[in-house]
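First, the structure itself, so that you have it in front of you.
Note that one protein chain is taken out, while the other chains of the complex remain in position.
Then we have chain A:
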């Protein structure tokens, strides 16, 4: 690097600011042509552009404040040189240098500092304008000028204080742009001109105001001319839709919409000539132009011109189709792009127009047959899918436009939404008076109509591309309109998705699936053997593909993966939005379908998500996307609430677990998330009720509705025993418990009798009995006594012959205090021991009680002779508990009772 040798000091690193002026100078010297030097190679220019962008060589921005003046000046002067050179190039007679200069000027507009832009943009503007007025010879120069001007205006649009200046500058551009559009013959130039027009409308809409009609005429005649490619047509359509913004009033928008719809309808008359009754067209027309009103002037305003075209050139169907498509795109844009004021959408005419197209399936009505030739019919049928696609797009736009969930307001009132997300005022505001309250979700009154149209079309529609769009429409409807919509659409989605997805399963069904229609079933079988055998390594790589191919052989109809994905997504949305609603009829079959699909799609391993650079676009990752869609739908099916536990939870978990191991893929990420969400299903949590007295983990859970009524006493008991009110902050509870005390004891007196009367025959197993007994447990006023009594009852059941004696004890125990009870420790202990040993089948709760009561009594009495029996009981109880630990609520009971044990002596000693 010779350049560096001159320089005495070295640079710190590649981020050193001092490096930048230096680099720029080198670029100017070495890579930029001047008057004498020709442009060596266009590659050099690419290098210049990328270097400038990478290092921000034109930015003149310093990281730290205190940079020495010398550096600032040197950078400044280098950029001066750069700008001079670029301007010089742009004035060159050689078109290649001129082109390079213009392009680099555009780059400068984008990259330079605000101060520099501010001071010199008008000079640059004049320079660029000189190539459009009069137009330069070279096509490249014209296009480059348009693009650079567009960049200049874009930058200018960022300066809010330069709005007026920008408007007046761009006003000068309109004429030359329209001239280019009307007179030039190259599509590239039109493209540049339309892009520039688009920029002007976006940033300085007011500048078009005076040329509105001419602009409309130029753009619309281009659309109708049939000389543009599809991409260009789309741009033109967008431009046309944005035009009303330059006026920004309700009337312009409505008029544009009306003109376009009328034109579409007229064109459709030509296309569908002889294929449908006149009534349909007349109906749309009547909605568009109400009887008694004047029709709008034709689009573009030049009737004569269009008439001339129509007469002289035999308009081909192709041309009609393309212009109808473009006009529909334009409609979509009108409906979805922002507009400064609220506008009346002719919803009925839009819907009937869409219906008119969608219901045209190429069949001839009987009455029309004599007038149609097969040739005509063929032509229409070949064009219909395009028209349908665009009509569906229009329908999507209608739904989107009508159900925008943003809060709107009219200017002048400025209802600033505080916490409503990204809403704000339109950039340009015009004064406008009418009511301000703009409603959203306006589709509601027409929702039924939309749904009817969609479902009707769903039944007819067979093309994958169209079906994908339909699925997306149904998803939009479901999400934006919620449950009510789910009720309407559920069956259609389920039916259609099942049709589209069942083929996957049929392919998958293995050799046993017998399809009587299949001619090539033999070959299919053979192939499938390869595909499904897990040994063959070559086939293994591409198993899913093989499977699909096989399916194609068999079904004679390939359902593309993208359509299956759309169907899966629709099902996912349906399950999310309306999982339980009237789902009894379809839910189980859909759950089954989804697990099958997920299993099938993932059985061959996980698709490689990396894009193969040798294949166009993302054709490889579509398999991964399909797997992802299948897994997502599966998750929705597992999570969507149903009356029953998800039947395929185990399989689903297995899939997700396997998927999680594919580190670094989207699938792994999703599977990890799915496992997290499913975890709640596996371990149903009792969510901590922080703000309330926590649920006492006792038997009430098992008892359904009977127990809770009596359960409160348990809390009371815990409070007394534990002496830890902070755990139960419900002050009012404690207070209110007291007055009820006496009532409780009354109740207690009665209880044993009832209990006894209801006692089932002795043959009943203790384990079964246990819950019922425990129902009575909370009823007692004193916890210790109550527990004992429970145990007594258990003993009663275990040893029926002791019944009378035991019962007496129970009764006495109820009214007794701890101390009274302590008078007969021996007998109780004995019984307890027997109870524990003699009832292996007792539920763990009973064991708990046995042990607890034992210990507590032991401590209360301080009696030595009891200790002999307790150890034999406790281990048993613990053992008995173990199998229950798997139960969902055993944790809680384990936790609680030790507490009681610990606290008990304290409370009693107090």
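Basically, contacts are C-beta pairs under 8 Å (C-beta built on N, C-alpha and C of every residue); 3 or more make two chains touch, one makes a residue touch a chain; residues count from 1.
Please note the rule applied: contacts and distances are computed from a predicted model.
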Options "Prefoldin subunit 5 isoform X2", "PRELI/MSF1 domain-containing protein", "Protein ROOT INITIATION DEFECTIVE 3" or "Elongator subunit elp6": UniProt name of the undisplayed chain: "Protein ROOT INITIATION DEFECTIVE 3"
Full-complex contact with the absent chain, from A:483, A:650 or A:672: A:483
Residue in contact with the excluded chain [from A:214, A:446 or A:666]: A:446
Residue of A:33, A:106, A:176 or A:604 touching the missing chain in the full complex: A:106
Contacting the left-out chain in the complete assembly, out of A:207, A:281 or A:349: A:349
Missing-partner contacts on chain A, residue numbers: 42-43, 45-46, 49, 53, 99, 103, 106-107, 109-110, 140, 143-144, 147-148, 150-151, 154-155, 157-158, 195, 202-203, 287, 290, 335-339, 341-349, 401-402, 404-410, 412-420, 422-427, 431, 433, 435-448, 451-452, 481-488, 577-582, 641, 686-687, 689-696, 700-701, 705, 708-713, 715, 729-733, 736-737, 740
